[in-house]
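Just passing along the structure, written as structure tokens.
A single protein chain has been omitted from the complex, and every remaining protein chain is retained in its original position.
Moving on, here comes chain A:
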């Protein structure tokens, strides 16, 4: 069918078209390479020449706000801890309160007035003097403005009045005694900057850089979900950090973050899975830090949801109101298996409410108090409580129906699901059915009290007041329609009395003793079965970080400490200047490769264009 066209001409036009396209393509490629070659490696070389030491930390959580008045997420509050100094700090060894902006503090005899001596000669990062007036202004703003009280409002609910009689003296008057006055984790902001803010509920503090602060680092750059950049604060009273830059970089995928660590693109990753930590262990230039955690991992029982006025709601199983049943469930859980099989060794077996890293408050049940793993005893307790097995081997409730507990679990937490499978097996042997409700949104059924048991867990602060307060009757919602601060509706007179005593006790030893009694009472009631204290598993590059302080110092974690010890203390490794990124030498290749991708499209397009115009000429 082909036309008998002069073959010579056709072929020659083909060749010329082809060579033209080829020449054009080559020229474009050279242009790209030419543009990329001199410029792309330049910043890399410059960085190496300056020897700028950058500590890069992989993070996954988005910043909710950079305003310390609004931020509640861990990533944001950790960054605020680096930007702003608090009144007090926590000792890196045992987390007892130590001076921050305040050098000394004394309560009055009636326990209602606290006087703080504010460090003199301290400056904000812009050189302005930092005085007691800044501190008073910060607290007063939180007390008078709902927007400013969003994140840290709970710290000031018991404040009556805050004044600054002199630049180095701060006075806080309380409504009733409060032992947590050395644990006010409130970032203090510069009055001369923040008094210009109009609406505290909307101002996110993320537009004008650098952001003036008083902590070890100054925030110099931020791009949502890309990076947060901090540089040392030369005015920091404790001395400036040693790295030239601290960069929080976003890795939304854990495996990608681990790859970045292996490559040296980031210096530090946290939240490692057992598989990831096993893969990193023993690799050159990488140290895995498997540290005792600050969280507890528990199974909470619905004790019958109720509001402060005594109104009952929700539909928790009535059998759980019997202490013997709760103890039976407790004793049918093999914690050792949970640690070995579920956490794969990256956790410590739990008993008391507060993890062992907080040595002052750590508590263990005595031998005769201990509810050890004993399925036979558990079955016996259930029999005693009147929940006997029927002919099918199922335990029946008072209503005559077989007992089947609904267990709330977090759909995103593989540990919940794995432990849930074990519960099904263990409690199944007792004759009790288990339905695992793994949800993305556990908050709603939780607040409504429409569950029987739930996987629970909290991060514990050096001052345990908060995690203890969530089990007091005062934390219950005022009415079923409202939200309480309660964890799972526990309300126990004996517990409440002890709680009130510890809050009013200003003697640290006596208070610690009361805190232990509180945990003992909580354990005895059987509402909370603390199964484990999961470890914090992290890893960093030893060729970038020479040394870094963990908290507690001898065996502790690095990310999310109380205080700024880790990043403030980090010492760059001698070689870190040029090892921060291996791609420097490959700059040319990268430029060309990036160009090639664009050229694949452009080349095809151009070739087609050339041909179609040639066709037109034919």
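Just so we're on the same page, a contact is a pair of C-beta atoms (placed from the backbone, for glycine too) under 8 Å apart; a residue touches a chain by one contact, two chains touch by 3 or more; residues count from 1.
Following the convention adopted for this analysis, contacts and distances are computed from a predicted model.
Colleague: Just by its UniProt name, which of "OB-fold protein", "ABC transporter permease", "Sulfur relay protein DsrC" or "Class II poly(R)-hydroxyalkanoic acid synthase" is the chain not shown in this complex?
Modeller: The record names the chain that does not appear here as "ABC transporter permease".
Colleague: Among the options A:74, A:160 or A:256, which residue touches the chain absent from this view?
Modeller: Of the listed residues, the one touching the omitted chain is A:256.
Colleague: Hey, which of A:447, A:498 or A:570 is the one touching the hidden chain?
Modeller: Residue touching the chain left out of view: A:447.
Colleague: Which of these touches the unseen chain: A:57, A:247 or A:545?
Modeller: A:247
Colleague: What does the interface between chain A and the hidden chain look like in terms of residue numbers?
Modeller: Against the left-out chain, chain A lists 1-3, 5, 35-36, 39-40, 42-43, 62, 64-65, 70, 72, 146, 153-154, 157, 201-202, 204, 221, 223-227, 229, 247, 249-253, 255-257, 259-260, 262-263, 265, 440-441, 443-444, 446-447, 475, 478-479, 482-483, 485, 487, 581-583, 586, 589-591, 593-594, 597-598, 600-601, 604-605, 608, 612, 615.
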